[in-house]
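The complex appears here minus one protein chain, its other protein chains still in place.
Read from first to last, the chains carry the letters A, B and C; within each, the first residue is number 1.
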Amino acid sequence: MGIGATTRDVAAGEIPTIGVGMLGYAFMGKAHTNAFKKIAYMTWPPPLVPRLVSIAGRNEEAVRNAAERYGYEHWTTDWHDLVADPAIGLFDNGGPNSLHAEPTIAAAEAGKHVICEKPLGRTADESYEIWQRVAATGVKHLCGFNYRFVPANRLAREMIEAGELGEIRHFRGRYLQDWGDDQTLDTWRFHSDEAGSGALGDLGAHVVDLARYLVGEFEAVSALVKTFLPGREVDDAIEAAVSFAGGAVGTVEATRLALGRRNALQWEINGSKASLAFDMERLNELQVFRADGDRARGFKTVLVSEADHPWWEFWWPPGHIIGWGETFVHEIHHLLRAIAEDGDVAPYGATFEDGYRAAEVCDAIVRSSESGAREQIAYRMT
Amino acid sequence: MGIGATTRDVAAGEIPTIGVGMLGYAFMGKAHTNAFKKIAYMTWPPPLVPRLVSIAGRNEEAVRNAAERYGYEHWTTDWHDLVADPAIGLFDNGGPNSLHAEPTIAAAEAGKHVICEKPLGRTADESYEIWQRVAATGVKHLCGFNYRFVPANRLAREMIEAGELGEIRHFRGRYLQDWGDDQTLDTWRFHSDEAGSGALGDLGAHVVDLARYLVGEFEAVSALVKTFLPGREVDDAIEAAVSFAGGAVGTVEATRLALGRRNALQWEINGSKASLAFDMERLNELQVFRADGDRARGFKTVLVSEADHPWWEFWWPPGHIIGWGETFVHEIHHLLRAIAEDGDVAPYGATFEDGYRAAEVCDAIVRSSESGAREQIAYRMT
Amino acid sequence: MGIGATTRDVAAGEIPTIGVGMLGYAFMGKAHTNAFKKIAYMTWPPPLVPRLVSIAGRNEEAVRNAAERYGYEHWTTDWHDLVADPAIGLFDNGGPNSLHAEPTIAAAEAGKHVICEKPLGRTADESYEIWQRVAATGVKHLCGFNYRFVPANRLAREMIEAGELGEIRHFRGRYLQDWGDDQTLDTWRFHSDEAGSGALGDLGAHVVDLARYLVGEFEAVSALVKTFLPGREVDDAIEAAVSFAGGAVGTVEATRLALGRRNALQWEINGSKASLAFDMERLNELQVFRADGDRARGFKTVLVSEADHPWWEFWWPPGHIIGWGETFVHEIHHLLRAIAEDGDVAPYGATFEDGYRAAEVCDAIVRSSESGAREQIAYRMT
Partner (left out) sequence: MGIGATTRDVAAGEIPTIGVGMLGYAFMGKAHTNAFKKIAYMTWPPPLVPRLVSIAGRNEEAVRNAAERYGYEHWTTDWHDLVADPAIGLFDNGGPNSLHAEPTIAAAEAGKHVICEKPLGRTADESYEIWQRVAATGVKHLCGFNYRFVPANRLAREMIEAGELGEIRHFRGRYLQDWGDDQTLDTWRFHSDEAGSGALGDLGAHVVDLARYLVGEFEAVSALVKTFLPGREVDDAIEAAVSFAGGAVGTVEATRLALGRRNALQWEINGSKASLAFDMERLNELQVFRADGDRARGFKTVLVSEADHPWWEFWWPPGHIIGWGETFVHEIHHLLRAIAEDGDVAPYGATFEDGYRAAEVCDAIVRSSESGAREQIAYRMT
């Protein structure tokens, strides 16, 4: 040891922990687990240090492998184990849509805080049931609309809240992917019983949630739901002309057949003072037009990575962009803080009520497609 | 004079001329006249050399000034003079929408070929009447959907015709402008009797025509028509979810209130083999994605200015881009060739039948907005 | 004639004319002639109405055809005829570089105003001689650096003049084309006696002129000149690290071998208060970053097409973009106004002094490439 130098073992941390039980080891299991692990050191000090207690999944080999890979203390093929485990304080449901309701409600009723991936349920009815049952328990609940946690989207929300857009006239949102044009592909996402719907719940629900987050409540939808591939049980695309309670009008689209668009959640909002636009394939950027009288006027490409931008204190110097995976870091950090401080998940995080409301809009899209009529949106209250 | 050099006066040209009678001296009068003048030397040899015989307009001082400026031989405040003038072989109607029907029909019935700006009539009924009456005369007729004559749009059409897109799944088109958010502005475009509609006929009709040109006939529309500004007689915006006879689904939008979008006619088409996208604010570019198996796959920004691109033989070396005004050069050149060679305006140019069909779709958008129901598109035949 | 309507023949215009003698019927002949014709009606009222008196060129058939096509009253294979023609008040030299000096000087000494395409001469010496001889006659002279007349570039100049950039630190400019990679292609542009240089004078001179126009005088250059294709007489590319008298540093590049770049004259300027960037392939756009403290900061894509933007009063509503060809309309209009009003071509137009100064920088680039040393720029004065 160098003269005058100091060295020491690191003491055990003093930040409280929270035990995590994870349902699902695939795409969402990986994304959420990565977030739990990064929160512990990237968001310093974290509100709570996640302790990876147990992971559940149907395939034994896969779940065992996941536990080893991610460092969960236990694994199980039965999600009831998570509900029964007193070491678990937070239940994270990243399973197929058909597995959202029962485990989530059971976990909440066992006193655990809950995250559930979107769509909350396969229908508005199922979503309402989940919301109501969970809300009655008093636990914190968050529905995984992680795109609220893209810095650009949060910046947009803050600009809108501050009145920087003036009166909002238009929202046009679309979530375009192209992996659905494959007859050989099989996943629960193509089975109606497990998924509930196709592009609608998978992609369209994100557009609906962001529209609600940024513009406000929907008033009505006139929509088409379309399945292109023969034999496919769920929809490949939805198209809707929409109106909002606040007076704006626009469109909502989602598709898995937009060739060349890999993960293009795009939206544009036109207000009387400013316009904003976003594309998830360039998620670090927000397009901003201000009617500020500058002779050199135009849409700015804002690289949302400045010290005064949302969540940027967690990351790097300006311009050193972050990835899609970090949206979960922000989302779960938000929930952990709400748990630690007994604060609200709303309005910046999506609660189960938000999950339910998105489902109401999605259901209305289906109804409109079937009836051919414009469908008004009516929300059930608690 | 240099030894051995040759010099001579230029002989009178041997290319046949066609006398032009222009109704309207404002925006479209300027755009069309510029085209007539440029065709004479940029498209060499032109099918016919336009001779600017006479221009008509309501304001005497303005029309006299226009005649002097553009080199018309005569001017008049009464469009009947154009119809009566035997020197005029081509009648160009660039007047307000309420002045489309009567003069255009009269000119055709007087044996003159006719161009009429879009929308052809203020309603499908009026448009049908114009089409029928004019078609009965046997003259050539073109409806001024000039965006068919953007090289990028024509290239798109040729790619689609060649089967390069495969099965088309989606069309999303929108025409976004922002000059409408001005209570102090007065123009015939805001008066329902003169304009018929607002953003719908002015902008939406272009989207509808391009959709028909590129994708095919509409099947049904579910739409909203919205007026934001108090006291405005016409619509500010329209939003529609649409389906096509060929199976594609998508959206059609038009607005004069999309702040920051100055002339953004944007569309995207997704096929099973390729996708295309376009934005009029970058009208020299076409975005092209091909599912060609290249590991380095992505949307190409094609600068549509190569020697083998549409109409490029008229212009400059590759990359030396052209402006919006040149779409009229292409359009009117197309018509002049059809006249000179007794060829067809269709399918690359829009005929009055196309003008009528666009009006049917626009009317259906209005009906759908009023009824709240999906409206099927049915075309009347000759 | 309709009752109460007014009609009349158009009287001869009262705007004074200027007779034009054009040397060259190819690329520049077409571009300049188009400008002369459009000035007469697009820029209303024009300072002078160009009268196309005569066109000269070496190939008899080609020049005769050009005269007929463009409407010149006469044609000749001997440029001395233009110099001798008293009807010609403006001599426009669009010939090969080797034909710049003698005809231009002769025309000026015959009392005609002169435009000469760039590069002014094939060397600084030749350019200096042209400048001196022409300046001594007192006629107006303009060197065809037409990119000063791109609205975005003029807007940039105006912003810089107004101090909006603060202290300028960097200029990086490059003119990238790719047509040079063709061994089978033959043009005077590849012959050293006719062209003087390759990419240097053809493309690099434009970058040098824009740098001087926007940033100020060069101080020194450290450069490489490179010919890639075996047997080619002239350079294919130049690369230079440069410094400016005002303290900025940067780069200047030009090449005919940048595959995929068709007409990419790109520059970026970084100042202490703002940065600007430009690409000719999107010539209607200027990128503008302002350090204005906006939380939503970023480069704006300014569509330079507003009513208060340079030359826009000649054209269309905002967003209806113009083409590369219109730069010549602006350029020649500028010269005609200087002639009509006995005003100055400088500083917004390039005079022959500017043509000479660009040649000094180009010569220094060649010297630096040969010597391996940084070469200081020293200008000869009148």
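Operating definition for what follows: contacts are C-beta pairs under 8 Å (C-beta built on N, C-alpha and C of every residue); 3 or more make two chains touch, one makes a residue touch a chain.
Since this is a predicted model, take the numbers as computed values, not measurements.
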Which residue of B:Leu303, B:Ile321 or B:Ala350 touches the chain not shown here: B:Leu303
Residue of C:Lys30, C:Arg64, C:Arg172 or C:Arg357 touching the missing chain in the full complex: C:Arg172
Those residues of chain B which, in the complete complex, touch the missing chain: 155, 159, 285-286, 288, 290, 294-303, 306, 308-309
Footprint left on chain A by the chain that the document does not show: 1-2, 4-11, 13, 27, 31, 33-34, 37-38, 40-42, 44-45, 54, 60, 64, 67-81, 84, 177, 179, 261-264, 280-284, 303, 305, 315-326
Chain C residues touching the omitted chain (full complex): 169-170, 172, 174, 176, 178, 181, 222-224, 226, 228, 236-237, 239-243, 247, 249-251, 253, 255, 257-261, 268, 270-275, 289, 291, 297-299, 368, 372-374
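The rule is short, and it goes like this: only the chains that are shown with their structure count from here on.
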Whole-Å gap separating chain B and chain C, where each centre is the average of the chain's CA atoms: 33
Chain A and chain B: spacing of chain centres that average the CA atoms, whole Å: 43
Residue numbers of chain C (touch at least two other chains): 303
